[in-house]
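What you see is the complex with one protein chain gone and the rest in place.
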Amino acid sequence: MSSPPSKKLPVAVVGATGLAGQQFLTALANHPQFEIVRLAASARSAGKKYGDAIREQSGQSRWYADGELDPRFAALPVVDSTELQVSDLAAVFTAMESDAARELEPLYARTTPVFSTASAFRYENDVPILVPGVNLEQAAPLIAEQRRARGWKGYITPNPNCTTTGLVITLRPLHQAFGVKRVFMTSMQSMSGAGRSPGVLGMDILDNVIPYISGEEKKVEIETKKILGSVAGAAIVPADMKVSCTCTRVAVMEGHTESVFVELARAASPEEVRAAWDSFGLGANGFLTRGLPSAPRRLIITHDDPFRPQPRLDRDNEAGMATTVGRLRKDDALDNGWKYMLVSHNTKMGAAKGAVLVAEALAADGLVG
Amino acid sequence: MSSPPSKKLPVAVVGATGLAGQQFLTALANHPQFEIVRLAASARSAGKKYGDAIREQSGQSRWYADGELDPRFAALPVVDSTELQVSDLAAVFTAMESDAARELEPLYARTTPVFSTASAFRYENDVPILVPGVNLEQAAPLIAEQRRARGWKGYITPNPNCTTTGLVITLRPLHQAFGVKRVFMTSMQSMSGAGRSPGVLGMDILDNVIPYISGEEKKVEIETKKILGSVAGAAIVPADMKVSCTCTRVAVMEGHTESVFVELARAASPEEVRAAWDSFGLGANGFLTRGLPSAPRRLIITHDDPFRPQPRLDRDNEAGMATTVGRLRKDDALDNGWKYMLVSHNTKMGAAKGAVLVAEALAADGLVG
Amino acid sequence: MSSPPSKKLPVAVVGATGLAGQQFLTALANHPQFEIVRLAASARSAGKKYGDAIREQSGQSRWYADGELDPRFAALPVVDSTELQVSDLAAVFTAMESDAARELEPLYARTTPVFSTASAFRYENDVPILVPGVNLEQAAPLIAEQRRARGWKGYITPNPNCTTTGLVITLRPLHQAFGVKRVFMTSMQSMSGAGRSPGVLGMDILDNVIPYISGEEKKVEIETKKILGSVAGAAIVPADMKVSCTCTRVAVMEGHTESVFVELARAASPEEVRAAWDSFGLGANGFLTRGLPSAPRRLIITHDDPFRPQPRLDRDNEAGMATTVGRLRKDDALDNGWKYMLVSHNTKMGAAKGAVLVAEALAADGLVG
Partner (left out) sequence: MSSPPSKKLPVAVVGATGLAGQQFLTALANHPQFEIVRLAASARSAGKKYGDAIREQSGQSRWYADGELDPRFAALPVVDSTELQVSDLAAVFTAMESDAARELEPLYARTTPVFSTASAFRYENDVPILVPGVNLEQAAPLIAEQRRARGWKGYITPNPNCTTTGLVITLRPLHQAFGVKRVFMTSMQSMSGAGRSPGVLGMDILDNVIPYISGEEKKVEIETKKILGSVAGAAIVPADMKVSCTCTRVAVMEGHTESVFVELARAASPEEVRAAWDSFGLGANGFLTRGLPSAPRRLIITHDDPFRPQPRLDRDNEAGMATTVGRLRKDDALDNGWKYMLVSHNTKMGAAKGAVLVAEALAADGLVG
């Protein structure tokens, strides 16, 4: 860290020792705009070097994210997240349990933008749940409202639940072009979505499907309507659609698979549906034309091979930042009905890396730094 | 086989060396009413003793069904299925590929009832697809019609596809009590449903979901409406409902899991839905009161624990003959909407053992032997 | 529990809420000799009915053992294990963490025999590590010594580590017939061996092998020599052999697989090796002739099919109480060398059910009750 002062925007990662926090480190390693200058975690890790904080007495490493731990991060001291100073930072990326987030994120937001993977503030009226390319237009008015009503200089913008992400990315272009009226979704979620504390036991998931993920369905139903909603004044009006979910867990490492049945307001041909997906984010003013560092080349990749998408083959498309769709079929049980399958990387676009991409977009809009 | 002549009804199993055929052997071992006296398979196995026909040169056994191979079956010679004599038999249980079934089952049916796991005749107008406890009332009139129109003394009654079985068992009591209007189902099917030739490769299914099973969805949609339909004269009028399916494969050994969203014609309380399931097959004249040897004590087992049903924990309930249901919730995206999960054993109630139970019921009705 | 007083021997299970404790409940349900009259666990569960103690607020059951929880056990109150009265009991079966066992088992042993799955006392000079059919002759002299030296009326006899069990069962007949000089063993252990707290995460074991199990190799090496050793006066002289182990974990639910290379003191033919295994425990005075309720019909099942043993196919042989062996081959890299594979059920013969079988044998010898 004896290098000349960086021109990059200084940021902190809170909850840095956990799995989601580690994914922030991976998403921000060698980032062209942001530079991690502070790492925070619970009191137990505070005071240690980060590299030591994630090593067990047995010598076992607890680094679980992709690739090797960046040695510069290993050398950073871990700060107690309740004592973290953020007023000189451009942004804080948080990966905390919901209770801790509820307490600490508002403290950070007094001075600094907070990009959060926690659900603590997702359902507040003045907090947008931001998904890259989907609803960033909700950011500016709601951030203004947060600042006004709460007296903050910063703000809080959470990610959605990782299961919501792929769903809203595929629904948004359909909603825009044809109107979405009803959605029935069954997820087959990966184990990484449950984290490691306690996480999913091998004994419970091998040769099995777990038919329930506590709280998940409600989150997806509410978040989907909020994200696809519209801004009226300083608040979001949820989209006028019905969303019904069943969320399950399967023996997959990474990548959530979702089976979707959707009723549209207007008739569409298969070619029109595909065109809506294939062009999503492209075109003049499209999200993908902004040249953001973590953006994929395509938000949605569509497959004709009926055996796709598969989580193992498609989760890493576009470095985990694309949602892959396939098995598009008319659904005769619904008016203007369609069904399809999607795969979305729950710990990349669906978590830390998605939050970083949101920060990049807001930075380009002058809302960060 | 030098024991005194059995009083049991003599039967044959065709396709006996394959996985589904082996499951017939397991289902019929020590059966109180039926006794296997002949085993048939393709020309390649013909002439060998059954025990030798399923052993490889390397010494590797190709017995894949539950438990050990009955030594009496091991000693039976395998007959070429194109040369099998059946006129002296009470029933033939067939587990053949569809092409072979289309050719051979009518030959057997000239003289003898054929209980089939093949799809070859499922969609013929005069052929009922029988599920124990669900639609056995379709048997007598359609068998009469087969005999009349085709000039047979026997008949053909196929099983449904294994994915249809659990679905219709859970829908039937709902349809009877409240009327089923629409069904959206996503399956997570086990590997055993694909058999062994070629079967699902470990490399394809580990850490993965396969989003497509060729032909499966159409089968489930058509079969469900036919099974839940009514007999008008000598034909079945499919039920007036809409059924839409997405069928996937997961890394589970046995037991199909299904996520179901259903629209009923009439309002129901959760207690009424549960009562319809819990009482299914019970009560005066109920299917379960007939004392059939392979029948479970309950057709449907309902769980309140939100983490059930799970395929590994619930597939073997009632020796694989019960369908286990859980996660019953109101579905506000449908009028009188409900959602639930089910687990059904695809190679027991959903295949050979289910066919044996059908044969037991028809025998009790005087239609066998 | 209003039934007339049982003639069975009253016993307690300590650590009853954990996975190993539940397996004691399964092993003792409907036992012809022993009747569970008390259940003990940590203070957290004390005072609740057992059925409530293992149910979560969400409604999720934490009953993980085979079959359904016996309703009589569900109704028993859970006692704090530090307050458990045992002086009126015939035996105590314990399934505790090692620290708790070290503290509590001696208290129980003052008055009552303790059959333990914990490692706390395994390596004490006067404590035999008992394996059914293998070294029960060590019981009487060492129990006498415990009583003498420690002033107890009862005693402590632990199980070995679950990985030791299958190894010593297959080595004992070889040692007796030909002398075992050296053993090289690599295990592929199932997930259930790690229990549930914290247990093996699905994310860590899917598509993977974990090459290390803390402390396991040392245990197997020491226990094997002690179990195969001889009693000299009041102590055990470990067998004069070398044992070297590498213990790994694989994505298997139950059943430990072990690859063994063994050097014998004397030459043997393959037929002689097989005969030693096949006859183990049989013959006049053989362990299997004693008619003990939990004993298998055979201690060792030998396979010629080179694709056996497999943990999924062979772990439940003889209700999990047989060790299955296969792939017997000469090993030319050792003098009188042999190699083979074994599968042993780690949570049946290798844990609670094995301990119950030991108790049955000692009861028959007048050492219980």
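Letters A, B and C mark the chains as written, and numbering starts fresh at 1 in each.
The criterion applied here is as follows: contacts are C-beta pairs under 8 Å (C-beta built on N, C-alpha and C of every residue); 3 or more make two chains touch, one makes a residue touch a chain.
Please read these numbers as outputs of a predicted model, since none were measured by experiment.
**Student:** One chain is left out of this view; which of C:A53, C:A251, C:M321 or C:A361 touches it in the full complex?
**Tutor:** C:A251
**Student:** Using the touch definition up top, pick the residue from B:S81, B:T117 or B:S192 that touches the left-out chain.
**Tutor:** Once the missing chain is taken into account, the touching residue is B:S192.
**Student:** Which listed residue (B:G151, B:G202 or B:G233) would be found touching the missing chain in the intact complex?
**Tutor:** Per the contact definition at the top, the residue touching the missing chain is B:G202.
**Student:** Which residue numbers on chain B touch the omitted chain?
**Tutor:** 58, 64, 191-192, 196, 198-207, 214, 251, 253
**Student:** Under the stated touch rule, tell me which residues of chain C contact the chain that is not displayed.
**Tutor:** 182-184, 186, 188, 207-212, 214, 242-244, 246, 248, 250-253, 257, 259, 261, 306-313, 326-327, 331-334, 337, 339, 341
**Student:** Residues of chain A in contact with the chain that isn't shown?
**Tutor:** On the side of chain A, residues 58-61, 206-207, 304-307 touch the unshown chain.
Rule of thumb we're sticking to: only the chains that are shown with their structure count from here on.
**Student:** Let me have the rounded angstrom distance from the C-alpha centre of chain A over to the C-alpha centre of chain C, please.
**Tutor:** 47
**Student:** Between chain B and chain C, what is the separation of their C-alpha centroids in Å?
**Tutor:** Averaging C-alpha atoms per chain gives centres 41 Å apart.
**Student:** Indicate the residues of chain C shared as contacts by at least two other chains.
**Tutor:** Where chain C meets two or more other chains at a single residue, that happens at 58, 206-207.
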